[in-house]
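Sharing a structure, written as structure tokens. Questions coming.
For this view, one protein chain was removed and the others were kept in their places.
Labels for the chains are A and B, by order of writing; each one numbers its residues from 1.
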Amino acid sequence: MSVFDTVQRVVGNRLSLILIGAMLLVLPLLMTSSFQMRLAVVVWVYAMAAIGLNLLMGFAGQVSLGHAGFFGIGAYSVALGPSQLGLSPALSLPAGIAFCGLLALLLGRPILKLKGHYLAVATLGLGMLIFMILSNEVELTGGPDGMRVPRVVIMGWKVKGTETWYWITGIALLISVWLALNLINSPTGLALRAIHDSEVAASVLGVDVARYKLIVFVISACFASAAGGLLALYNGHITPGVSDFLVSVQLVTMVVLGGMGSVGGSLVGAALIIILPQFLTVMHEYEHAFLGLIMILTMVFMRSGIVPSISKAIRSRRHDSNS
Amino acid sequence: MALSEFLQFLISGLTVGFIYGAVALGFTVIYNASHVVNFAQGEFVMLGGMFTVFGISLGLPYLVAAILAIALTALIGVLLYEFAIRPARGAPVFALIIITIGASILIRGLAQVAFGTSFFSLPSLAGDTPINIAGAVAQPQSIVVVVGTLAMVGLLALMMRRTMIGKALIAASNDLVASQLVGINVRMIVAMSFAISAVLAAVAGILITPISLVSYDIGVLLALKAFAAVMLGGMGKPAGALIGGILVGVGEAMTAGYISTDYKDAAAFVIILVVLCAFPNGLFGSEHHERV
């Protein structure tokens, strides 16, 4: 049992990367329409943001109800970089991520001192403030109508088409998973898990709790802004809606539904939250109500989320058959 | 001129401030009874206004529609507790946050389907002839809002002191375990607290709809502003919640008047962020020592 766990932990990292890579390769063969591929791009992008948020929620135990704000900053930076600073769109993306990281660093310091409800409300307020700025600064952002995002051109090649973006966002997702797993299995990851389990014990053992919360807040903001930037580059158009409160709620739901602390879970959560409403066409107008219902049901009946619940069930079955 | 302008802002600030105060008071009632922060509180305001609008459109008299709306909202409050909060008792704080946010999204999603996305209004209870106060103009409904809110708060205070349920609520908020030991039915008490706070919010919704209109999505902002009020007034302090609400309302009106109407909603968030960051336990909250 314990040997199995250790092996799983060491092999597990590489295995989940291989599994996701295989899925990326196989999916296009199964897809029958460009609409499905479009959906896949959106899922990859949201999964990236959800994985980042999961680092914050699942490992450091800190809730953020304003992550769509960082998503929006990433999205608008690829539109504003070219139009305001004359940067190329491809260069605007890393610039946007860096800007977002810096902003999270500055704002995170006071905000992360808060706990529980206070933290939830402060991040909610922060996200809404960003939404408000994006909607109100019409001269800069085009207001509620949004603005155009120029196409990425790399050495004369215009990056366009859903299939191209399928691979770009798919690889970005793979990199995100790799980075997240690395972090989780590093001393930083261990320190974060320690903070999650007992802040006071972590701190008497030398873990600078405030510093680690800040680090993971910045990293998760960078993940969200990278995702937002990619979505904007793919869509070619962006509105303040990307940073709406509902998007923050969607991200949180992806994390808790898939399973807090499970990187694969965030991918599953993102896929379900994006795809389910598309399939249930009757449900379409009930999309938001449905989202709320999922949140309540998950927290009441399956608090650890889909992926951890399934892997626990498999493990206990294996345990039973062994004994 | 400058003075009448200021007075004008003050009047509109006080009007919405009383509404925020009422919603914040609802937060406090639930928090004291159960230590749950109900993020769906703003939706109760929306429901109060919406149900009344639709009751009237069905041909019911104003008063009947309003009473039905209040009763219906209170019922939804109790259902929220029974089916979403109670099954998760003992859950960590984040789970309760996600549940009440989920409830808020669920209610507003259903309202969107049922009522559509347009704005609705209600006729003013005190007519439409504006009142002139030293150069500033007040809507008659503003006075209804202030008087109505105060009356409601007074009634609540009376109920808390005089009735068994009120006394049990106070006992439960002082010490949940001890109140269970003396035989208070905590389930009933917490359900009551959800009903009371839904009533507070629904009445606030009915009072404010003639001025600021109602649509399916007004809840989140209202809840946030009420939370800002609670922050200012100190968590769990009823009088503080009311005063905090008035401060947020006035702060918002001044922001709209002197800075920019675009950012009037930002005032509440700035208050939240500044208060929280300067005083991590709230303005009047006491320092908390974790036992280890």
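For the reader, a short list of remarks on this structure follows.
In the analysis below, a contact is a pair of C-beta atoms (placed from the backbone, for glycine too) under 8 Å apart; a residue touches a chain by one contact, two chains touch by 3 or more.
Methods note: contacts and distances are computed from a predicted model.
Missing chain, UniProt protein name: "ABC transporter ATP-binding protein", from among "ABC transporter ATP-binding protein", "Alginate regulatory protein", "Cation:proton antiporter" or "Molybdopterin-dependent oxidoreductase".
When the full complex is taken into account, the listed residue touching the unshown chain is A:Val207, out of A:Val207, A:Leu233 or A:Ile294. Within the set A:Gln84, A:Ser198 or A:Ser316, the residue that contacts the chain not displayed is A:Ser198.
As for the chain not pictured, it touches chain A at residues 2-3, 5-6, 179, 182-183, 185-191, 193-194, 196-198, 200-209, 215, 219.
Just so it is clear, only the chains that are shown with their structure count from here on.
As a whole-number value, the distance joining the C-alpha centres of chain A and chain B reads 32 Å. Partner chain B is touched in their complex by these residues of chain A: 57, 61, 63, 65, 110-111, 113-118, 120-122, 124-126, 128-129, 132, 136, 200, 245-246, 249, 252-253, 256, 285-296, 298-300, 303.
Of all residues in chain B, only 37, 84, 87-88, 91, 93-99, 101-110, 112-113, 220-221, 224, 227, 231, 260, 262-263, 265-266, 268-270, 272-273, 276-277, 280, 282, 290, 292 touch chain A in the complex they form.
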